[in-house]
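One chain of protein is taken out of this complex; the other chains stay put.
Note that the chains take the letters A, B and C in the order they are written out, and that residue 1 is the start of every chain.
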Amino acid sequence: MKVIAILIIVLTGGLLIYGVEEMPDWGDPNSPASSHVSPKYIQEALEKTATPNMVTAVLGDYRGYDTMGETAVIFTAGIGCILMLRKKRKGEGD
Amino acid sequence: MLEYIISKYNFWVYIILLLIGLYAMLGKKNLVKKLIGMNIFQSAVILFYVSIGVKKGGATVPIFMGDAHAAHGHGQAIIDVASYINPLPHVLMLTAIVVSIATTGVALAVLILIFRRYKTLELDEIIKIRKDTGV
Amino acid sequence: MIWQLDIILCIFVVICAIAAITVKDLLAAVIILGAYSFFMCILWTEMGAVDVAFTEASVGAGVGTVLFIAAVNKTKRRSKD
Partner (left out) sequence: MATHFAALVIIIPLIAALFVPIIGWWKKGLCYPLVVAVLIVPLISSLGILNRVIESGPFSYYLGGWAPPWGIEYAIDYLNAFVLVIISAISLIVSIYSKKSVEKEMPEKVVPFYSLFLLLVTGLLGIVVTGDLFNVFVFLEIAALSCYALMAIGRDGAPFATFRYIIMGTIGASFYLLGVGYLYIITGSLNMLDVAQRLPEFYHSRVVLTAGVFMIVGIGLKMALYPLHAWAPNAYADAPSTVSGLVAPLMTKVAAYMMIRIMFTVFKPVFFVEIIPVTTILTWMAAVSIIVGSIYAIAQTDLKKMLSYSIVAQIGYIALGIGLANRSGLTGAVLHILNEAFTKGCVFLVAGAIVYKMGSCNINDFKDLYRKMPFTMSAFLIGAFSMVGIPPTCGFFSKIYLIMGAINAEKWIFVAVLLFSSILNVIYFFRVIKIAAFDEVIPDYSRTTPYITYRLDEVPLSMLIPILIMAAGILVCGIFSPEIINTVIQHIIPASF
């Protein structure tokens, strides 16, 4: 068990370290992540959604559908715990 | 070399945390330990995403700092992109944190079911009981 | 962004992570995990992700720790490894 775990970790770690080298420099304002989609959020969020906090604007408006999924996840977890942990009442079932 | 390591230190930290979590999930025998590993593993991924959003050179938190009402009223807010951090990874991670806690909650409920059935949380003991009873 | 502070926090985070998976008392491990989450959220505040940080502080470190403690309370506290 432990041997397999260490083997998997070595493989994963090797791949991750291999990948880091060619990543865009950390914190570079001109990296693709900061220059392709997100500038529009920063520029437009206030104007279009009247929310000074850009994270909230994107969370609740641009990507509101993700947030709906997120609440559904919480609901799923809650109902799931009810389903699993509820004990049988006396006189019901076996 | 040292400069190279330091220039990307948070990526190294995220890799270390991810591997610690992965090791705990696969190698530890106690089931609670596996779940602790799962939490570390998921927060390592979140750390990676947060690192993507960072912008150096005077950028600050993604909250509009000026007079929001005035700027909105005129509809003319000229906002310098370079002065705010990329908000998108943060949005994604808000969702991911909640998802990870929901997963932990469900996993802990399953854990309690396991404990009710086998009266132990050690992987090897459970496997032994399962072999003995032929389940 | 103060990189010295960042590195100190990173070291703390790694130490907490290693401690959380090596301590044999599960309750202690869970508390260390809570500390890990708090260091993590300070680190994220440092990186400018304030919304993520306070979600982690309330949901990750708060609710998560409570769930873990409740589960450990209902099961066993000692662990073999």
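By our rule, contacts are C-beta pairs under 8 Å (C-beta built on N, C-alpha and C of every residue); 3 or more make two chains touch, one makes a residue touch a chain.
These numbers come from a predicted model, not from an experiment.
Undergrad: When the whole complex is taken into account, which chains on show are touched by the absent chain?
TA: A, B
Undergrad: For chain B, which residues reach the chain that was dropped from this view?
TA: Per the touch rule, chain B residues meeting the hidden chain are 22, 25-26, 31, 34, 38, 41-42, 45, 48-49, 52, 88-89, 92, 95-96, 99, 102-103, 106-107, 109-111, 113-114, 117-118, 126, 130, 135.
Undergrad: Considering the whole complex, not just the chains shown, which residues of chain A touch the missing one?
TA: Here the touching residues of chain A are 15-16, 18-19, 21-24, 31-38, 40-41, 61-66, 68-70, 72-73, 75-77, 79-84, 86, 88-89, 92-93.
Just so we're on the same page, only the chains that are shown with their structure count from here on.
Undergrad: Decide which interface, A-C or A-B, involves more C-beta pairs in contact, and give its chain pair.
TA: A-B
Undergrad: Between chain B and chain C, what is the gap in Å from one C-alpha centre to the other?
TA: 11
Undergrad: When the centre of a chain is set as the mean of its C-alpha atoms, what distance in Å lies between chain A and chain B?
TA: 8
Undergrad: Find the geometric centre of each of chain A and chain C from their Cα atoms only, then give the gap between the two centres in Å, rounded to an integer.
TA: The answer is 18 Å.
Undergrad: Touching at least two other chains at once: which residues of chain A meet that condition?
TA: In chain A, residues 27, 53, 55, 59 touch at least two other chains, as defined above.
Undergrad: Note the residues in chain C that touch 2 or more other chains, in rising order.
TA: 1, 51
Undergrad: Over in the complex, which chain C residues touch chain A? Could you list them?
TA: For this pair, the touching residues of chain C are 1, 51.
Undergrad: Which of the residues in chain A end up touching chain C in this complex?
TA: Spelled out, the residues of chain A in touch with chain C are 27, 53, 55-56, 59.
Undergrad: With touch defined as at the start, can you tell me which chain C residues reach chain B in the complex?
TA: Residues 1, 3, 6-7, 10, 13-14, 17-18, 20-21, 26, 29-30, 33, 36-37, 40, 43-44, 47-52, 55-56, 59-60, 63-64, 67-68, 70-72, 74-76, 79-81.
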